[in-house]
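For reference, the structure is listed below as structure tokens.
A single protein chain has been removed from this complex, and every other one stays in its place.
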Amino acid sequence: MYDIEKYMEALSVEEALDYLAENPDAVIIAGGTDVLIRLHKGKLAEAHLMGIGRIEKLKGINRDNNGDIHIGPLTTYSMLENDPVVLENIPFLSRAAGSVGGPQIRNTATIGGNLCNGAPSADSAPVLMCLNAVLTLQSAGGKRTVPIRDFYTGPGRVLLHKGEMLTCISVQKSDYKGCKGEFFKFSQREAMDISTLNCAVSVWVENSCFSDMRIAYGVAAPTPVRCETAEKKAKGMEVTRENIGIIGKAVLEDIMPRDSWRGSKAFRLHLAEVMAVRNLCRLTGIEE
Amino acid sequence: MEFKTVGKGEKRKDAVAKVTGKAKYTADLDMRGMLYAGIFRSTIAHGRVVSIDTSEAEAMDGVLKVVTPEDVRGYIFPTSGHPFSLDPAQRDIADRPLLTDRVRLCGDEIAAVIAEDEITAAKAVKKIKVGYEEYPFYLDPEDAMKEGAVEIHEGVKNNIVGHNRIALGYSDIDAAFGKSDHVFEDVFETPPVQHCQMENQVTYAYIDGNDKVVIVTSTQIPHIVRRIIANLYKLPYGKVRVIKPVIGGGFGNKQDLVLEPLAVFLTMQAGGRPVMLNLTREECIACTRTRHGMRHYIKTGVRKDGRIIARQLRSYGTSGAYASHGHAIVGKQGSNFTRTYSAELASSFEGFTVYTNMSTAGAMRAYGIPQVTFAVESHHDNIAEALSMDPAAFREMNLIKEGSPDPLGHVSLKSYGLKECIRKGKEYIGWDRKRQLYSMQSGYIRRGVGLACFSYATGVWPHLLEISGARIVVDQDGSVQLQVGAAEIGQGSDTILCQIAAETIGVPYEMVDIEPFTDTDSSPFDTGAYASRQSYVSGQAVKKAALEVREKILERGGKKLNMDSSELDIVDGNIVVKKDLSVLVPISDITLASYYEKETAAPIVSDVSNRINANPLSFGVTVAEVEVDLKTGKIKVIDICNIHDSGKILNRVTAEGQVHGGMSMSLGYALTEKMLYDPETGKHLNNNLLDYKIPTILDTPELKADFVETYEETAPYGNKALGEPPTVSPAPAVRNAVLHATGVAVSSLPMNPQNMFDAFKKAGLI
Partner (left out) sequence: MKKTITLKVNGKEKTLDVDVRMSLLELLRDTFNLTSVKQGCGEGECGACTVIIDDFTVDSCVYLAVWADRRSVRTAESLSEGEKLSVMQEMFIEEGAVQCGFCTPGILMTATLMKESGKKYSRDEIRRALSGHLCRCTGYQKIIDAVGKGLEK
């Protein structure tokens, strides 16, 4: 038995937002793989939960007429991993989704939950950072959009006000069109594990040069981060192994991993460089 | 020798119940009126409780009672699952209170709540308030041994639980080293790790209508539980009944009394109502038992040609907060150290088992031998490398010789297949070619091959008693009911014992049935599942009981058929003529009469006990090939094979299963597993299955198992230890393969990416 005081199940976005307006301290629970584990560990007690798992409108992925992709926050990792729109246009999000936990967890855990709990290790976050995803946050009073980079405010903290709920994750066509993306999760085990570090890279190559590049990490800072210094440096660089090495070194300027029992700062810094280089080599077909 | 069922891959007796979900484990058994207990555990690593406030917890609806150390004063007991010794000096250390106000580890049991349901128990535990006085805590045995360290158990000087010494040959080991051409020294560390059997520890106890204390528990040692409970509560043995349902794995974690004594106390507090203690995974990892973490100082003197002149090992093992198996595990290391290899002049072992403020260490699969083998086998590769010798050749030169007497005079060395295991292993992995091929590599992906050998004793004789009981009842139709005190915990002993009974009597395997529960009220006396003893020791008892039954059937058959029983045999459930195997009658003709023939009815039964005064060594080798990514520190095992001399293999399918499982456990030991403690607070950092990293299916390579079948004359059917041995040698084999691949001589486990990053950095490889 979980230490739940009260449970309400919202069946529509409107119902959920009204309930949140009246019960701003209610904890939103979607797939449950985070909230229930916090209850299990005693990090949350006598909880007042609002379940949203049955709101069909918040599930699934579609591409609109402009080519922008919209991901419902209740989309599970299994759905993301196997979705044709994702596989065709942003396959590195599929890879990231497929690296989370194990199959049973992926069948229930949602991308929205993974973002809203603010975990620095969220495996989908670096990819969404590379894609400049825009989050729609809705409350009974209205809605606003926030770029994912601004969404994270600290470890376990996100820019979600009381009464607000994430209702859509959008990726504009210009953020994926023509790019190739790669995701690299580094964890001790190959399944059921938390990232020691994760890294997503997307590149646009024109005339053998990087015309644009985005690099993002999880667990490399208190929040998922983009590496602007490296990205700027990369722009216009010729695609060579040497330049990839330079970019790999440059990522270190934008990240600040910490020492923890899960991995030392020195190891994470080292890995960050290795992972950026490996991702870039894979994307460009250059031997590492 | 031709056998009918022994040696065949018979299907497990419990398999259907397990695939249909009908097998009943402890928590699956329900009783009316069940109460649930929760334990308040200390939040500090070392100190003393100065205040306990249970009032809020006691006031909660659904809480029956809160028990504190004050209520249980004087109940002190030993926990380890060893056979009793008539010599008081040999008995286990009794240092465990039911609840304690002297805190010895983070998670120590201070108070217990009895409640109507699990969540009330859990919530009430949170409402208990405890104040502490804190002492310095120790997470390293050598720190705990220092002068001035606080005694974790009062009166235990320097916190030393046990001190073992073995010396063979020269009494002056330094003189022996003086005669060597080279002397090599290394220090190795092996971490504390946890069993992580899938079923956590769980027990419930109640008092039945006849004032009998009944304990239903997930244990490997039902009869030992009974003895310790009876002694603790000064109850007649007849008033204590222990029931072992189906068990979801033990690996030594359940060769100890962790929950049973408290569960009994709690049911006594609850008027005999059943009280269940069902640990969470977090509690099970942190607060039950672990493998001893150890540091090994090892020194070897060799001649120029590689022959070992002198060997010395000094080991420090952390016992954690309580003695549990005491010095027995480090002691077993000592005798093992002198067995696999010989030294021309001298061998010396000194071991310390030391209290620390870590989780209590106890039995875990292979009982200290994975630790010592990691040290010895890693050290041997370091020596071979320094001497530019092939590591396999170095070993072959120094192995004990076939037929040589055991140096300690304890065990028979009659069956000895180790050299053949090495040959097979080398052939399997392509040893000579790959040792050559991988000797000159550049680039950041490197490959290497390594091997490691071991020996392992079968059972605990002569240190302790080896005895087992078996009872056979032959039904009216010739069906055989086998009753044993051996504990099936997943390893497959019930299946093997049924095969032995069927083979010996001469009936098909399908005709033999065995009850999956052990019940000390009706199961014959056997000390339980540990020391890889069941198929050897219990098997011998079953064979004895089966021979007796067989004789009785033949005797009765002879009378009925007017033939001398010596002319008869039993084959496939029929009485046959021995010389031409012609079938006379099915045994059911005889057994039916044994029940109902008015003048002579006497059902055919046997009830035996069998003591064994022998202890053959089983042997084996692991060969492994690894691929190392120098940049990420990841080690991928790409090929691995264990080759075992466990005597005759009684069931190929279940034997392979044991080998695979042991290999997997050792791969976790090698690569990912370690119990972590916060150096600032002594708290557990990773006591859950996300952070404590046992291998997943994606981390596990294809596992190969092979056997060199010798025939051990002292065994029921030529068999020797197999349950634990597979988990001994994979870790050092992988370590040695990494040495081959990278030139980096790893000295501590696990070889996880972080540690390999540090090692490669130090070696200048990255």
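As written, the chains take the letters A and B, and residue 1 is the first residue of each chain.
In the analysis below, a contact is a pair of C-beta atoms (placed from the backbone, for glycine too) under 8 Å apart; a residue touches a chain by one contact, two chains touch by 3 or more.
These numbers come from a predicted model, not from an experiment.
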(request) Consider the whole complex, including the chain that is not shown, and state which of B:I694, B:V708, B:V746 or B:A759 touches that chain. (result) B:I694
(request) Write down which of A:S78, A:T110 or A:T284 is the residue touching the left-out chain. (result) A:S78
(message) For the chain not shown, which residue from B:S335, B:Q491, B:T504 or B:T518 touches it across the whole complex?
(response) B:Q491
(request) Give the residue, chosen from B:G249, B:P274 or B:P524, that touches the chain omitted from the document. (result) B:G249
(request) Pick out the residues on chain A that sit against the missing chain. (result) 1-7, 9, 29, 32-33, 36-37, 40-41, 51, 53, 78, 101-105, 107-108, 190-192
(message) Under the stated touch rule, tell me which residues of chain B contact the chain that is not displayed.
(response) 9, 11-12, 14-25, 27-28, 119, 195-200, 246-249, 251, 280-281, 489-492, 653-654, 656-657, 660-665, 688-690, 694-698, 700, 702-703
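Simple rule for what comes next: only the chains that are shown with their structure count from here on.
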(message) Can you work out the whole-Å distance between the CA centroids of chain A and chain B?
(response) 43
(request) Spell out the part of chain B that touches chain A in their complex, as residue ranges. (result) 117-119, 122-123, 126, 444, 631-633, 672, 676, 678, 685-686, 689-691, 693, 695-699, 752-754, 757-758, 761, 766
(request) Report the residues of chain A in contact with chain B in the complex, numbered from low to high. (result) 1-3, 42, 45, 102, 186, 188-194, 196, 261-264, 266-267, 270-271, 274, 278, 288
